[in-house]
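I have a structure I would like to understand better, so I am pasting it below and will then ask my questions one at a time.
All protein chains but one are shown in place.
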Amino acid sequence: MARRRKAPATRHIVSINDLSDNDIENVFKIAEAYLNEFPDPNFPYRIGRSTNIASDFILASLFYEPSTRTRLSFESAMLRLGGRVITSSDPNTSSAAKGETLADTVRVIGNYADVIVIRHNRDGAARLAAEYSTVPIINGGDGSHEHPTQTLCDIFTLKKRHNDLKGLNVAISGDLKGSRTIHSFVYALARFNANILLMPAKGMELPAHVDNRLRSEFRCLPVPRAKYETENASIDALYVTPDEPHQLSLMPNVDIAADVKINKIRKIHAMYVTRFQKERWADKAEDYPKINAKFLKGRRYAETSVLHPLPRVDELDAALDNDERAMYFEQAAYGVPIRMALLSLLLNLDKKDSLERFDGGFERPKYAIYDQANNIGIRCRNKNCIVHDEAEGQYARNKFFVVATARNDGSYLRCFYCETDIERFVVAHKKNKWYTKDTAALLSQNEHQLRELIIFADETAARDGGFHHFKRNTVNTRPGLRKALKSHS
Amino acid sequence: MARRRKAPATRHIVSINDLSDNDIENVFKIAEAYLNEFPDPNFPYRIGRSTNIASDFILASLFYEPSTRTRLSFESAMLRLGGRVITSSDPNTSSAAKGETLADTVRVIGNYADVIVIRHNRDGAARLAAEYSTVPIINGGDGSHEHPTQTLCDIFTLKKRHNDLKGLNVAISGDLKGSRTIHSFVYALARFNANILLMPAKGMELPAHVDNRLRSEFRCLPVPRAKYETENASIDALYVTPDEPHQLSLMPNVDIAADVKINKIRKIHAMYVTRFQKERWADKAEDYPKINAKFLKGRRYAETSVLHPLPRVDELDAALDNDERAMYFEQAAYGVPIRMALLSLLLNLDKKDSLERFDGGFERPKYAIYDQANNIGIRCRNKNCIVHDEAEGQYARNKFFVVATARNDGSYLRCFYCETDIERFVVAHKKNKWYTKDTAALLSQNEHQLRELIIFADETAARDGGFHHFKRNTVNTRPGLRKALKSHS
Partner (left out) sequence: MARRRKAPATRHIVSINDLSDNDIENVFKIAEAYLNEFPDPNFPYRIGRSTNIASDFILASLFYEPSTRTRLSFESAMLRLGGRVITSSDPNTSSAAKGETLADTVRVIGNYADVIVIRHNRDGAARLAAEYSTVPIINGGDGSHEHPTQTLCDIFTLKKRHNDLKGLNVAISGDLKGSRTIHSFVYALARFNANILLMPAKGMELPAHVDNRLRSEFRCLPVPRAKYETENASIDALYVTPDEPHQLSLMPNVDIAADVKINKIRKIHAMYVTRFQKERWADKAEDYPKINAKFLKGRRYAETSVLHPLPRVDELDAALDNDERAMYFEQAAYGVPIRMALLSLLLNLDKKDSLERFDGGFERPKYAIYDQANNIGIRCRNKNCIVHDEAEGQYARNKFFVVATARNDGSYLRCFYCETDIERFVVAHKKNKWYTKDTAALLSQNEHQLRELIIFADETAARDGGFHHFKRNTVNTRPGLRKALKSHS
């Protein structure tokens, strides 16, 4: 009856930011080692044979959305390592058809397999699965949120081609809104100091919360449109990463960095094209940018490597396939060595020096977490977030990171699952029954103190919950508010 | 051209009653051995690594209905043994979509695999498959009939927790009608001398033929409602198993056993919850019993182990998951070692003493079988029985066990495939062209003699078939009838 014994902490890869820079370098080092150890004689980017080091282990593929390349490349990677695979690739023929939740499924499948890769249509689904799983969860794509292993392939491809990402000008074209691969990708580009040029289709711009994180968490400096507009009309936004990030972050309003760096943009090192998701944007096919030889004909694009996560529809011209600049099939091929490396690390397959263990994840800011059972108070405003699924939502909570604004004069909430932000809300005090619209009320509150509070979507909800507005004479002064909070915790 | 050579008799696991008590103990012993030999360091109920002893063998998963845990746990079990797996999990992408029958499919797949696990929406489908298969068929669930490997996990879980099943009070809640897991489970409980407390949802009581078998074949004694009604309103029926079964079965009308045993029911050792099958009972969601902390709060439930075959919908509260009494995830985990053990035995993987061979099955009563090509005479009355599938039915027959009534004053028919009973029918004599409504006409007839008879659903059918009523002066006296039967065989 050791069933209640707490399992050791398990490493999950839900976001690219669950991997530290050092983790990512380790994945690349091992992937490179596998390419050298199991080469294909004709294709240097391809794994040519199999080993047996994972013969003790089973990978479970749980795909709630269509997939070929992510699922099959994970399965190929596991098999190349000598591991075994169990697959549930159709929600209509699995227990999901009977209404089983992710939380239950991963707790059951964790008994059948040693690692689980999961794809789901809801943002944040993989994070919810990770909360319940006793074996590592790898996010194979969750809604419009993230697709971290695709990003590992993308970054690896860029490194193989351009050696270093620092200062690389990477243009990204198409659907920047719904494409989960892009969200993981831009964080990684920022972390490795590439410059990011956005070329969204109309109405498919990068989501506000991703833009916000690029600026605040990853120290990206947006370059004013006037600086580059004349050069290329299709570039909608440009982020540069400072050489001395800490220094520059102290003066976020100067655009000196942009002045210094804009010269480099004469050359686009890489063009990343994203699929037109016809299932999402049925009526916008015409406006979607098409990348073809004509588009890439200027000197700026003479040595541009063209990437695409595939599958493509017609946003990327088939006539480019034999072009020297086309990297997308090579990029797809790297899916195998990269995923072999990731599985090796998660399963701790090799104890040699060359295969170091993860070192603890990306050091992202340690935000306090507000955590409330989910029938009370504010809910995530992203309607596709896993918390809004009727069945799955029972196992999620109203759980948010509390993030200070840039000027530290207020706070916003970031959903623990889907990582979208909420900027306006009302903070209420459980015991004292008052509430305030001042989001600064959450600042400097530790998790113990946060448990004294309930956050509501707006004043009406707070009043309906039996709370009254914080009294005038204190709410007008921050010290008064802080004192009020402190007195009750 | 040895193709016509008769294959050696093959062992199939269609019903829990295809396994003798000794077989079941063997499965448990081997499962325990695997748990010890391949332990997971953190979870004692989990298999932690793989072996290679089944590397010669292939398991085929043929699933005509949605499944995650049964299919994946079988596949995981086979892979943990070092075996290999081929899977057909979606009838829409298999040859079933082209109209292929089970009888053909298993004869073909038997050439590709060494053992087949099958799930099907029709009651009795696995038995039909077993009639044609040259490799072992394991029933992974057939309609509302049985799910024997789930029962092995359930019983193993109870044994691990409570050491012995004898005298254990096991309550079963929810859908006792449509749930195949329950039908296999109650037979096993009865065989291992547990007491069975039924708590069905309204309209989902145990089917009459299962109740009938519990009483007649497994010697269960139903306790009159008056004895326990005051204690717990939700208990609908209670079966106790006699300590001295043979003695008690001689006096089925006395409820002395109930008087003796009812005292024990103050404590419920286990509560088995079944899923609300919304696909079946769309309109009955409200009446379905919900098992939660409130339900389990009395002293009677203080140490109750809570089981559920999963998946659950909302009949079992997620808030119980961290309760000491919740056993359902452990129960799911045992799916792997139990199925490893079963596969080991069926494939004869280990010749050591510790892995004994099956010893010939449960000694169930040897009923005579009435067997008639299926376009003549009575047909199974269960509309979901495999014999009523237009295509599959060609390969089935009108085949029934002939079972004597408790008083031996008549007989009833039990469908060979789905095991439901028919109590009223008409017996006709092929040569003499008479028929009788007296079901005692089938008693003491061996299979050779039964071939002289045709059973019809009713008198109309018999007359339409050209038969006339047995003449009065003999039908009124049983010796006359028997003599009449004998004179022609």
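All chains are identified by letter, namely A and B, in their written order; residue positions are counted from 1 within each chain.
Assume a residue touches a chain if its C-beta (ideal position, glycine included) is under 8 Å from a C-beta of that chain, and two chains touch if they have at least 3 such contacts.
All of these numbers come straight from a predicted model, not from anything done at the bench.
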Selected from A:D23, A:D56, A:E75 or A:E392 as touching the chain missing from the view: A:E75
From the list A:S89, A:T241 or A:T436, which touches the chain that is not on show? A:S89
Candidate in contact with the missing chain, chosen from A:D175, A:E330 or A:D389: A:E330
Over the whole complex, note the residues of chain B touching the chain we left out. 1-5, 7-8, 55-58, 60, 84, 86-88, 90, 92-100, 103-105, 107-109, 111-113, 134, 391, 394-395
Hidden partner chain, residues of chain A it touches: 42-46, 49-50, 52, 63, 66-69, 72-73, 75-76, 79-80, 85, 87, 89-90, 161, 275, 277-279, 310-313, 318, 324, 327, 329-330, 332-333, 335-336
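Throughout what follows, only the chains that are shown with their structure count from here on.
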Rotation in the CA alignment of chain A with chain B, degrees, nearest 5: 120
Chain centre separation (chain A, chain B; CA means) in Å: 48
